[in-house]
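Shown next, in structure tokens, is the structure this report addresses.
Note that one protein chain of the assembly has been removed; the remaining protein chains are unaltered in position.
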Amino acid sequence: MKALSTHVFSRLYRIRPEQPNASGSISMTPEPDAAESTEVSPDGLTYTIKLKANVRWHPPVNRPMTADDVVFSWDRFMGKLPGTTPAVNSEKLTFVKSVSAVDERTVRFTLTRKYGPFFSFLADPTTISLMPKETGTAFDPAKVMVGSGPWMFDSWEPGVRYKFKRFDQWHGGPAPYFDALEINVVPEYAQRLNNFLAGNLDALGIDGLDYDRAKKQIAGIHAVMSANTSTYGVSFSHVTDKSRPNSPWTDVRVRRAVSMAINRDELYEAGYSVSQLKAAGLKVPEVWGAYVPQAFPAAYVHPNEGAAKQYMKYDPTAAKKLLDEAGGGFKAPFHYAPAYGRVPTLAAELIVQYLKKIGIELTAEPEDYPSKFVPFTYGGEFEGLAMAGQGGFPDPGNFLEGFYSKDSQRNPSRVEDPKVEEYVKKYYDELDDQKRITIIREWQNYLYEQMYNVPTGMIGDSSVVVYQPYMRGMQDHVAGGYGYGGEATPYFWRDA
Amino acid sequence: MAVNSVTAGAAEFVGTPLPGRLSRVLRFARRKPVAAFGGLVVILLVVLALIAPMVAPYAYDEPRVLDRLQGPSGAHWFGTDHQGRDVLSRIIYGSQVTVILCFGAVGLSTLVSTAIGTISGYFGGITDTVIQRFVDIWQAFPGLIFIIFMVSVFGSDRWSLIVVLGLLFGVGSSRVVRSATLAVRRLAYVEAAQALGASHPRILMAHILPNVVPVVIVTASVQVGAVILAESSLSYLGFGTPPPFPTWGRMLQESRQFMQRNPTLAVFPGAAIALVVYSVNMFGDGLRDALDPRLRGTR
Partner (left out) sequence: MQKYILRRAALLLPTLIGITLVVFLAVRFLPGDVIDQMTGERGSANPEMRRQLEERYSLTGSVGRQYVEWLSDIAAGDLGTSITTNRPVTTDLRQRLPITFQLGTMALLISILVAIPVGILSAVTQDSVWDFLARSLSIGFLAVPSFWMGLLVLTYGFVWFGWVPPLNYRDLWEDPAQNFQIMIAPALILGAGLSGTVMRMTRSMMLEVLRHDFTRTARAKGLSPRVVIIRHALRNAILPVMTIVGLQVSVVVGGTVVLEQLFSIPGLGSLLLTAINTRDYPVVQGIVLLSAVVVVLSNFAVDIAYTLVDPRVRYA
């Protein structure tokens, strides 16, 4: 649902649809969606947002969006309306003091403290998606999804397909250029691939190994590298709590040894078939997911730079030596979630095998995602090691705050480090974009030293998406990661 | 009289001198060559599992990603998998899981089915009715759906698989044991034993049990195949045992994505599964023919 909400619902801001740069990354820059312009008060505590005049709700509501709708959506999201429950991410929004309508087309957000990446925050589909006032009373939004985005919700069959229709009064018009959008859930890869090759599908996330074959079979096929908007790393239970028994990983040398025992080039080859893609003539970025995804090129500290260089390099001999100095090998469970998809699961298996070589014997524990993995890892309740992923946040700071701040609900290693808290405060208080980037780069270097969470380099399930030759518009309008499909699909068109 | 003849019969089976047993095996092999071949495959499988670390050319968990998805060669007889691991070695190690699962699950199943079947059939009456209603309920749930459900509750490591499969097949096949028990119970010598005041446990152990053994053996041989197939289906649906230790089902499941790239990747574990399931079924068939006295005369 989350992945599909941006097709139907507008937000105040969205991520600018743009082409990946030479190294395959997209800078995730917020731009106005339903908003027209915003005025920020000098103290950075008040945001006055003017709405576009031509934003309309889908039928059956069928009227222009007003400031009251935005206030309604906010209250609904926060669970302030009778009969509504606070939404999943609402706890992290405590810095917003109030949201009020100034006039028909103006909304005002008042904050309790400064929040640097405020526009990115508004572009996150998991924070606020806009719904009409009628939602609360007239009908159940789970049955009828009414938004103001490019696509109208048509039908949904769980585990089979989602169908959307074009909304011809979308404020971003004349797009969408297709009349309808269908997203099929096809569990078996061979079935997906064959249907694409037979021309029954317009687009498909493909295994790198099959790209060459697809290219030979269908002349003029388009390939777009998936954007890197997520990170997967190895977490250690209660990593900063030195008082716990049987936790050799509270010693930083052990964590560095773990990092150096992982052959990331191999992981990347096994998961995304880099050499095949290169041989087939695709420009493949040397994507190494790290603390911040490469989708934020300015903020991202490449693992070959600075402090990272030494501890991110594959060197099992040095790793073994370091581990032996710190007390030698150990046994521990290794939790991971097959729900992450084929490639991260493959990576988890490879990591178990790599660490065995330096004397760390992990037992693989595949966990059910909602019931076990989420409370275990994000709640930091597991024992041993775990592979935890995060992705799709519109601001790089979210990644570092989420996994390393002691106040975060999503801190798998239960990191409690005053230095990190200093960075969190410094980063969010900074209103200047450039200065924030300097801070976050320094912050990453610190994390590379500490290795509270060892980056694996994995970015998700698929490295490349292929489109049929007649498809147009993808190169100029691609956004990746979960929750952001809605920025790209309206601009696709079909060559006659 | 009847009592003596049957106890004597059982004693004869247990006490046959070795040369006599061997000649029986040879006679079975001559009459049922395919079944004997099946038996041989099963024995070889067990031996393979025992000596796996000695015969496997590589470790099962040594990835060499740059050498992945190779076809059969001198260095890798069965080729390499998607992580560059030796397929032959993984099949050899995989036989261990197959053997453990089959022995564990079928062993448990046999215990369960014999206990339920003989008690229900021997005591009859209200005991039988109550037990059979429970069996009815149990059997109403389609096997695979039951397994998926249980595995999502208890996890999918080897031991929970053994318990789940053992219970599933055990309760399911208790009906067959019950019918065999019913047939024996009405025989004159059991009634005679009851009349002589023999205790229920004694009658069950001495008279009923030896007579249902053939049925139990045949059922067990068929279940071995079912266990192997269940493991592979579970692996396919994502409920298999944890990596990196190989199972044949897991190897098949992992090969899906690479079927066109390296078809042999799916062929070898698939063939291993098919060979073993085929063998145990043929063996079971032959055994049934040999143990079923009604069919004995037809050969």
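Just so it is clear, A and B label the chains in written order, and each chain counts residues from 1 on its own.
Just so we're on the same page, contacts are C-beta pairs under 8 Å (C-beta built on N, C-alpha and C of every residue); 3 or more make two chains touch, one makes a residue touch a chain.
Treat the numbers as computed from the prediction; the structure is a model and nothing was measured.
Chemist: Among B:A59, B:I100, B:L237 or B:L291, exactly one should touch the missing chain; which is it?
Modeler: Only one listed residue reaches the unshown chain, and that is B:L237.
Chemist: Just to verify: which one of B:L69, B:A180, B:V227 or B:I273 makes contact with the chain not shown?
Modeler: B:I273
Chemist: Kindly state which of the options A:V102, A:V160 or A:A180 is in contact with the chain not pictured.
Modeler: Candidates A:V102, A:V160 or A:A180; residue touching the omitted chain: A:V160.
Chemist: Considering the whole complex, which of B:V46, B:I100, B:V163 or B:L229 touches the chain not shown?
Modeler: B:L229
Chemist: Determine and list the subunit B residues touching the chain excluded from the picture.
Modeler: 34, 133-134, 136-137, 139-145, 148-149, 152-153, 225, 229, 232-233, 236-237, 249, 252, 256, 259-260, 263, 266, 270, 273-278, 281-282, 285, 294-295, 298-299
Chemist: By the contact criterion defined above, which parts of subunit A meet the unshown chain? Give residue numbers in ascending order.
Modeler: Missing-chain contacts on subunit A: residues 79, 85-86, 88-89, 91, 140, 142-143, 156-160, 184-188, 190-191, 194-195, 197-198, 200-201, 339, 368, 370-372, 374-375, 378-379, 409-410.
Operating definition for what follows: only the chains that are shown with their structure count from here on.
Chemist: Please name which positions on subunit B make contact with subunit A in the complex.
Modeler: Interface residues on the subunit B side: 61-63, 65-66, 68-69, 82-83, 152, 156, 238, 242-244, 256-261.
Chemist: In the complex formed with subunit B, which residues of subunit A make contact?
Modeler: 188-190, 207, 209-210, 213, 263, 266-267, 269-270, 338, 342, 346, 348-350, 352-354, 356, 363-366, 368
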